[in-house]
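Every protein chain of the complex appears in place save one, which is left out.
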Amino acid sequence: MAHVLLFGRLADVAGWRERAFDPAPATLFALKSLIADGDAGLAAALDAPGVRAAVDRTLISGDAALTDGAEVAFLPPMSGG
Amino acid sequence: MAHVLLFGRLADVAGWRERAFDPAPATLFALKSLIADGDAGLAAALDAPGVRAAVDRTLISGDAALTDGAEVAFLPPMSGG
Amino acid sequence: MIRLTDQPFDPGAELTRFCQGRNRTGAVASFVGLARGDDGEAAVLELEAYPGFTQGEVGKMAAAAAARFDLHEVTIIHRIGAIGVGDAIVLVLTAAAHRREAFDACDFLMDYLKSRAPLWKKEHGPEGSRWVEPTARDMADVQRWE
Partner (left out) sequence: MIRLTDQPFDPGAELTRFCQGRNRTGAVASFVGLARGDDGEAAVLELEAYPGFTQGEVGKMAAAAAARFDLHEVTIIHRIGAIGVGDAIVLVLTAAAHRREAFDACDFLMDYLKSRAPLWKKEHGPEGSRWVEPTARDMADVQRWE
């Protein structure tokens, strides 16, 4: 199982903020395909410039292997302050 | 009469902060010579780099005519904050 | 001290506390970001954080600033949730021996918060809502430090 969190505009595009994918795909990229499956808008939003992913609360560059129970967050461009 | 004010280290060097010179000399430079008359330490302090003069609360560059009753302040390098 | 809060806070009360009991500190710089808008508007901003992640990331930035600018102390308070007109959104406080370090650290932390902190800001305006993303200026600002 992979626990997926969407933030900011990604949650608005997807229509959800939090969802479990069971079983967990083997990699981050495979999970991303699965999340966006059949939703071209969400696929584009996840691939937009500046979107980052965090696996178990660590920022990831590129792909990564996923273990069962992983928390995967997709983070659009950040803007605090 | 010219009313003279010394600030900061100039007052320490002169040993006074405020003094009247009567009659007032005709110019700022003449007043400066009169103030430092016989006191080489004060003459040097008044001519040190960064020392400014204000006549009637207006900063002066170079010499200036003095009118009777003028307030003349000598201002060493400034440092607030 | 790093604090994320969904409640209004008073930047002045924090500054008073921050300045107290110091003798080595010659300089305290601060920045307060306020929510702009028209009087009488309800929430003009919504700030979303990633619980369990955002606070630690902001803490890493603060630690980086403390090391780089030789700070005596740093405090960051950031609102999350709904924010009304005139409310403080963010407060950054930096203490250092001299003014250049305190100013630069405060400036640096604001640039980082604007474009690198895991926070997402939604503006509610007369024409609807939009997610704010860092501007070209924000991206250029943060690159000054790299």
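Quick notes on this one:
By letter and in written order, the chains are A, B and C; residue numbering begins at 1 in each of them.
The rule is simple: contacts are C-beta pairs under 8 Å (C-beta built on N, C-alpha and C of every residue); 3 or more make two chains touch, one makes a residue touch a chain.
All values derive from a computational prediction rather than experimental measurement.
Shown chains touched by the missing chain in the whole complex: B, C. Contact with the chain that does not appear here is found for just one residue of C:Ala29, C:Ala117 or C:Val142, C:Ala29. Check C:Ala65, C:Ala88 or C:Val142 against the missing chain and you find that the one touching it is C:Ala88. Taking the complete complex into account, C:Leu15 is the one of C:Leu15, C:Ala64, C:Ala82 or C:Met139 that touches the chain left out. Subunit C residues in contact with the hidden partner, per the touch definition given at the top, are 10-39, 85-86, 88, 97, 99-100, 102-103, 106-107, 110, 137, 141. Listed by residue number, the positions of subunit B touching the unshown chain are 5, 7-9, 12, 50, 54, 57, 73, 75-81.
The working rule: only the chains that are shown with their structure count from here on.
Ranked by distance of CA centroids from subunit A, the top chain is B. The mean-CA centres of subunit A and subunit B are about 73 angstrom from one another, to the nearest whole unit. Centre to centre, using the average C-alpha position, subunit A and subunit C are separated by 27 Å.
Shared interface positions of subunit B, defined as residues touching 2 or more other chains, are absent.
Residue positions of subunit C in touch with at least two other chains are not found.
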